[in-house]
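One protein chain is absent from this view; the other protein chains keep their places.
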Amino acid sequence: MKKKALSALVLVLSCFGAYAQIGSPYIHDPSTVVECDGKYYTFGTGSGGLISEDGWTWHSGAVRPGGGVAPDAIKIGDRYLVVYAASDRTNNLRYHSRVYAIWNKTLDPASPDFAFSDPVDIGGSNGYEDCDGIDPGLMLGPDGRLWLVYGTYFGYLRVVELSPETAEPVGEPVDVALSCEAGEMIYHDGWYYLLATHGTCCSGVNSTYEIIVGRSKSPTGPYVDKVGRDMKQGGGKLLLASEPRRIGAGHFGRFIVCDGVEKMSFHFEGDLDRSGQSVLAMRPLMWKDGWPVAGEPWKDGTYSLISERRGYALELALNNVPMASGMRGFFRNGGDAVVSLEDQKLEDVIDTWPAGEIRLRIGPELFRPHQAWEITEVPEAGGYIGGAYCKITVAGTGRALAATAERELTTVPEFTGAPEQLWRIDRLTDGTYRIMPKFVPGTDDELVLVSVADSTPSLGLFEPDSDNSKWNLVRH
Amino acid sequence: MHHWVKTIFCFVSASLLSLQASAAGEGGRAELGDYFTPATAQPASPDAEGFIRRWTLLEPVAKNFSSNSMLTDSYLAEAMSEEYFKDQFTCIPADGTRVKVGKSMLQWHTLDSRKYFVNLLRFAEGYGKEYFQQMYWAVTIIDCEEDLVDVRLAGGVNSGAVWYLNGEQVLSLSDDRDLVVDDCMSRRLTLRKGRNILRGAVFNGQGMATFCLRFVDRNGRPVTGYTISSVLPKKKK
Partner (left out) sequence: MKQSLKILLALALLVPVAGQAQAQKKNPRIDIEEALRGYFKPVSTPSSTPDADGFIRRWMMLEPISKPNPSNRVFTDSYTREQLSKEYFSGQLTVLPKDGDKVKVTMEYQPPVNLNSNRPAAQPRQEQPRFVKATLTWHALDSDHFFVKLFRFATGLDKDRYGVIFWTVTVINCEEDIENVRLSVGSNKAARWWVNGEEVLLLAGDRHMGVDSAVSDRITLKKGKNILRGVTMNGPGMSEFCARFIDDLGRPVTNFTVTCN
């Protein structure tokens, strides 16, 4: 298998113009995204990395010394640990690679506290063994123990325990997977998960990089996939390979927003909308039957907003206008041809709607116009970790969902771009959605759309274990 | 693709297997013996998981391809249509046999892998050969006491390979693959009573070069009810 072509990975992090979604997110082999003093950072192969003010719009500017490849980063206590790898070619040994650890009090290069410690060699490969000690990944376990995984397709991925104080090894490396690279370990609900890649890296849009996963009850394995195959036998359940127009997913990282809201960061080797360059990407990280799932984010479209609590749909609190056809009897009358009836249309009912604000309620889904919500990204409104703010309007109208100062919901006749009319939609770990106003007048509380009663929507605190806080987006 | 007409010589060598081959034994370096043991005269069995560990491997044949992503289906088909040495699809080489490939004399080595997979990179390195941009030929003999029907040949390879059973192509693993147990399987086959010849070629451009093969039954369980043999070298005159 091809080893990472280090020399080819000179990053160009600017001058490609602004992309509305996520700025200039050009990076290869991104580290786990880390938050520091309200900003988000990720480091890549080469040097430096990306910074984002909001977790959505990225630009170059992160600083990491040492060069080398495929760093990872983690916050431990009040310090940040960054690890990266470099290959030693002095003896013409192709797989003589070392992992280095550096510490910093902050990741903000503008901070007076910004100063990385001298690099410390914490492990790697000697050039002869079946291991290529690059692509380090860090995990702080639930018990506070720190673990490092490293390796590439040349032999095995290895796991070694590190001191959380110094990052120096406190145990012997253990082989955990064969023919993988870009390893990362995470913990979830009693299991340790090893995320890694198979496939060809570093070939742009012709890459076949894909993220796979196995799990174990122990950090040192055995990591087994969903069909029971050890990752030392090439096992691995696919998490993500590509998506339309973005090819070659690799270098998984996990970002926990809060209980119930997780994101996975990674790169696509080739973005067809960005000259085939390697870009940072994020997806909702979901969990299903004890296995991680790369969630599809929401996309612009017309949806029913279905409450997880009852299964009812968010709707304008208006008359349910009957359709013309009505009841046709219990038994089909003979002779009549079966015809297809049209849906109720907006123009059939909109004249019955009042002009001003209309309140909301939740009712049985009938796929009527007062239940059809158009979700549209508002590029100029910025974003949040993993997504862009959107407006939520009644399909075919400008009538927009808005938060009120009474911590309730209303619709205003026209979307104005006011922050209380902007919404953040996060896919939750169980696959449902959290719908959250950007701003609620009169409160600093982070409130979300809740189904406070079967028929009544409101704004309330997010409760990850309550169906009241969860919604489903169903194409209308 | 060039069409090379090669003059192939097959002759017997009585040279004994050396597991401390030329490049081995340097400080820190893995040795051939870490990966293989010499095959014995006694027939071998597949391991408990059905993996075939006894193989007669030809020292690698240089192939001019830089990237494993070149290992497309058509590349493999074209590569296997070339003749590299005489009787390449029919010969049953004995350990120590040499063949002429181009201007080089390459030797067959009958080895038992210490692992469930065969590490071709370490094989080549152990005999002091180039290991990137190479094609590795492998042959083994499956002896059955009765017909074994509805079995499948299941393989994984790093990075590409083509496999033949009794002269018929049964498995092609194209593209830049990683070693995955049961990554691909043949259609249902019959291992016939008596001798069956399993033969193939593995391609590797860069990085690690490995393969694993086993037969599985109709329920996906490993088939182990056969023996694996090899052709012993003729005695030196």
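Every chain is named by a letter (A and B) in the order it is written, and numbering of its residues begins at 1.
Quick note on the criterion: a contact is a pair of C-beta atoms (placed from the backbone, for glycine too) under 8 Å apart; a residue touches a chain by one contact, two chains touch by 3 or more.
Every value quoted in this text rests on a predicted model; they were computed, and no experiment measured them.
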Omitted chain - touching chains that are shown: A
Residue in contact with the excluded chain [from A:Glu35, A:Asp348 or A:Glu408]: A:Glu408
Contact partner of the left-out chain, one of A:Asp121, A:Asp300 or A:Asp454: A:Asp454
Full-complex contact with the absent chain, from A:Ser111, A:Ser218, A:Ser275 or A:Asn319: A:Asn319
Identified contact with the non-displayed chain, of A:Gly123, A:Gly137, A:Gly363 or A:Pro437: A:Gly363
Hidden partner interface residues of subunit A, rising order: 317-320, 322, 330, 361, 363, 406-408, 452-456, 458, 460-461, 468
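Keep in mind that, in the parts below, only the chains that are shown with their structure count from here on.
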Approximate Å spacing (C-alpha centroids) for the pair subunit A, subunit B: 43
Contact footprint of subunit A on subunit B as seen in their complex: 26, 28-30, 67-69, 116, 119, 122, 156, 158-159, 175-176, 178-183, 205-208, 210
Complex contact set, residues of subunit A against subunit B: 1-3, 126-130, 152-155, 178-180, 198-200, 203, 206, 208, 229, 233-236
